[in-house]
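Missing here: one protein chain of the complex. Every other protein chain is in place.
By letter and in written order, the chains are A and B; residue numbering begins at 1 in each of them.
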Amino acid sequence: MTKAEEIAKGIFAGNRRSIARAITIIENDEPEAHELIARVYPHIGKAHIIGLTGAGGAGKSTLIEKLVKEYRRRKMKVGIVAVDPTSPFSGGAFLGDRIRMQELSTDSEVFIRSMASRSHLGGIARATKDAVRILDAAGKDIVIVETVGAGQSEVEIIKVAQTIVVVHAPGLGDEIQAIKAGIMEIADIFVVNKADRENADKAVIDIQSNLQMNSKESLWKPPVLKTTALTGEGIPELVEKIEEHRCFLEGDPECRKISMRARAEAELVEAIREKVTSSLIEELKKTGRFDELIHEIMERKIDPASAAQRLLGKRVENET
Amino acid sequence: MDRTRKIRVLIAKPGLDSHDRGAKVVARALRDAGMEVIYTGLRQTPEQIVETALQEDVDVIGLSILSGAHKTQFPRIMQLLKDQELTDIMVFAGGIIPQEDVADMKRLGIKEIFGPGTPTEDIIGYVMKNLPKRN
Partner (left out) sequence: MFDKERIAEIKKEKERWEQTTLQDWTKQCNERKEDFRNTSNVSIERLYTPEDVSSLDYIHDIGFPGEYPFLRGVHATMYRGRLWTMRQFSGFGTAVQTNQRFKYLLKEGETGLSIAFDYPTIMGYDSDHPMGQGEVGICGVAIASLRDMEVLLDGIPLDKVTTSMTINGPAAMLLAMYVAVGDQQGVPRGNLGGTTQNDNLKEYFAQKLCIYPPKPAVKLTTDIIEYCTKHLPRWNPISISGYHIREAGSSAVQELAFTIYDGITYVESTMKRGLNVDDFAQRLSFFFASHNDFFEEVAKFRAARRIWARLMKERFHVKNPRSMWMRMHVQTSGCTLTAQQPLNNVTRTTIQALAAVVGGTQSLHTNSFDEALALPSENAVRVALRTQQIVAHESGAAQTIDPLAGAYYIEALTNKMEEKTFEYIRRIDEMGGAIVAIEKGFFQKEIADSAYKYQREIEEMKRTIVGVNDYKIEKEETPIELLRVDPKVEKEQLASLHEFKQERNKKKVEEVLGKLRRSAEKNENLMPVIIESVKAYATLGEICEELRQVYGEYKELIII
């Protein structure tokens, strides 16, 4: 048995050690990664993938904890992937999302993994996707991906999910502007947490009117829910809404097929892009021309875009 | 794919001890040295610590304790690591651990004790130099 096969076997059996090792393998792009994903892929599709994002201070972590407890009450198995940014200066990361979920650590049917965005914009989305697949194949009914919703990379990450939940809280300042435009457009459910605060109703109305203004024709109208994660109020309703969205996605077979096809195409294109890019760059680096052009760029004799053109043009020349 | 391997460290505070200044300073220093640091906050049970190490597939665990309860907490943690076949993780400790207890703690499998006044540079250096080969 190859290492990948052994680990895959462990994943299907729900073995936590195998799940953990598998995620490390794909994170580090170790040699077994490719085979591992190949083995895992046919087994995915059972889990409902929820993306959860929102500005800091909205109470996401507390909300997730209560959400997971509710799922557990319903005897469902849950995986959580919590993504935090890597420091651009040091390359290190502080992964602190588990803190508010630590009570769940010792529940054997809950698996929590913290991931750092590391270097690549696209890379973390792919790694998150793979981590989600592993948890899916391990038999989780629900997989939650949590990010701090801010930049473009977070939007990419959260697209991994089937149901995207955006969490807001009153009094965070800048009310609706706190939810960046990109996230606004892809959200399936809005949650106003800390609903016991004063401006909670106003926040709900703000979001609703914003949605109406920007509404595209779509069959699913993103609802705006209120929760008070601290006390657990509104959590069962959120679970129901997520379930409703899942049914919506599956319910209309046409809709489902279209979105599945779109998703599969996007993933194939992305995978091709990754492979092409990395192997192409490897190849180009081997030519002497690469280093020469770098020097020319440094001396401002040529701009990077033209330099790329030169390299690629030369390559095409060589091929014909 | 430019995803280089990172050293993953779990900084844990077992038991009821609430002094976290050192743990946080060390966590930050390790992050600034390029490591991925998982810090799970105060009041962790041995079960929570070991389970976290398992799920996060960490290379290193740093235990911080200033309450004197290390003689109860550490043996339990090390035993659980054994039970879970996680003995390839490097475990170090810090806080207030009397000199006379150090030998016992090392016998349990704790690789090094970094007492009060240890520069974070020393801890970083030690981790980099002695990083375990994980299987």
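Just so we're on the same page, a contact is a pair of C-beta atoms (placed from the backbone, for glycine too) under 8 Å apart; a residue touches a chain by one contact, two chains touch by 3 or more.
Not measured: the values here are computed from a predicted model.
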Among B:Lys24, B:Lys111 or B:Arg134, the residue in touch with the chain that has been omitted: B:Lys24
Contacting the left-out chain in the complete assembly, out of B:Arg5, B:Lys71 or B:Lys106: B:Lys71
Sole contact to the chain not displayed, among A:Ile44, A:Met76 or A:Ile99: A:Ile99
Positions on chain B contacted by the hidden chain, ascending: 15-21, 24-25, 27-29, 31, 39, 41-43, 45, 67-69, 71-73, 96, 98-99, 115-117, 119-121
Chain A residues that touch the omitted chain in the full complex: 57, 62, 65, 94, 96, 99-100, 171, 230-231
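Assume only the chains that are shown with their structure count from here on.
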Whole-Å gap separating chain A and chain B, where each centre is the average of the chain's CA atoms: 29
Residue numbers on chain B that touch chain A, as the complex places them: 1-6, 27-28, 30-41, 44-45, 47-48, 51-52, 54-57, 84-85
Interface residues, chain A side, partner chain B - complex: 16-17, 19-21, 23-24, 27-29, 86-87, 89-96, 98-99, 102, 105-106, 111-114, 116, 118-120, 123, 127, 274, 278
